[in-house]
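A single protein chain has been removed from this complex, and every other one stays in its place.
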Amino acid sequence: MIAMHAVATDDPQRLRWVITGARMPAGGRVRQAPGRLGVLQHDGVIVEMTVHGAEVVITLSPAQRWRDRAEEVRVALDEALDMPAHWRTDPVKRTGELRQAARELLDGPIGEIATAHGGTIELVEVTGDRVRVRLSGACHGCPAAGSTLHDRLQRELRRRFGDAITVSAESASAAKSMGRKLLTLFVR
Amino acid sequence: MLADLAPGQQATITGAASHAPPAVASRLRQLGFRATARVEVIRRAPLGDPTIYRVLDTELCLRRREAELIEIRR
Partner (left out) sequence: MTNCHDDTAATADLTQARRIALVGSPNAGKTSLFNQLTGLRAKTGNYPGVTVGRSVGVLSVGAAQVAIEDLPGTYSLDPISPDEQVVADALAGALPGVDRPDAVVLVADATTLRRSITLVGQVLRLDLPAVLVLTMTDELPARRGSIDLDALAIALGVPVVAVIANRGVGIEALRTLLGSPDIWSRPAVLPPPEADALDAWGTSVLAAAEYAAPQPDLRTGRIDAVILHPIWGLAVFFAVMFVFFQVIFTVAAPLQDRIAAGLDWLGSQVDGHLGGTVLGGVLGDGVIGGVGTVLQFLPQIILLFLMIALLENVGYMSRAAFLMDRVMARTGLEGRAFVAMLSSFACAVPGIMATRTLPSSRDRIATVISAPLMTCSARLPVYTLLVGLLVEPQRRWWGLSAQGVTMFLLYLGGGTAALLAAALFKSTILRSDLLPFTMELPPYRFPSPTAILVAIWDAAKIFLRKAGTVILATSLVLWILMNLPTRGAETAQLSPPEAAAYVLDHSYAAGIGRAIEPVFAPMGFDWRTNIALVGSLSAREVFVSTLGQVSAATNPSSPHQALVAMTDDHGQRVFTAPTVIALMVYFMFALQCMSTVAVMRRETNSWRWPAFAFGYMFVLAWVAAVAARAIASGVGA
């Protein structure tokens, strides 16, 4: 039995299935999955499926509901992941995917965490494997929040796209944070 | 079987004995005696029974009769 759990996205028809400890198929858009999972694709129950690192992002057709199909998909996914070599995937242009994933995370769970702590985090730009974000609000002042948000985003993106991804955070005021950095050097 | 281990020894649980009543097997599993979990024998009571085991971050005690229902692999 493969360890996995499903996480919501902003689209109710799309779920991120997070896989732990299994050998993953090659990353990219899945043309054909083996076994029952492939049948679900073929029958149009699943309209889109992508492998991002340790996640399989599955989108159901608008006529389906996850509450009804989840068990079936889970069993099929478990079976299919036992044969990672039998998946047919098309690798996709990285940057586009990367930018979309970063945007999704910042609009979704990571952004929510920032808001819960009283601040905001926004995407500045994505070039190749480098993602730049900007922190402001309460996050700007809090020594804990800045580093955890940045780490978290980096961790999530690396999970999907590999260890080459880096996330760098810039604060609303570069000079202030510079001074803060010097201060911590002294105070330490 | 888990009952064969002495205090200080460790093993990995492989499951419940096939002759174990389903309710008992279920209860043991709920408590943490699950397949692939690591179990350590901590100590026996002065009168010989029960025995304290550590499994899945908890210490709990079982009587010999139940410890004989848990299969292990060294």
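In this document, chain identifiers A and B correspond to the written order of the chains, with residue numbering beginning at 1 in each.
We take it that a residue touches a chain if its C-beta (ideal position, glycine included) is under 8 Å from a C-beta of that chain, and two chains touch if they have at least 3 such contacts.
The structure displayed is predicted, hence computed values, not measured ones.
Engineer: Give me the chain B residues in contact with the hidden chain, please.
Structural biologist: 21, 23-24, 26-32, 34, 43, 45-50, 52, 54, 56-63, 65-66
Engineer: Can you name the residues of chain A that touch the chain not displayed here?
Structural biologist: 1-8, 15, 18-21, 66-67, 70-71, 74, 78, 109, 112-113, 116-118, 138, 142, 144, 152
Everything that follows uses one rule, which is that only the chains that are shown with their structure count from here on.
Engineer: When the C-alpha atoms of chain A and chain B are each averaged to a single point, how far apart are the two points in Å?
Structural biologist: Using C-alpha averages as centres, the distance is 40 Å.
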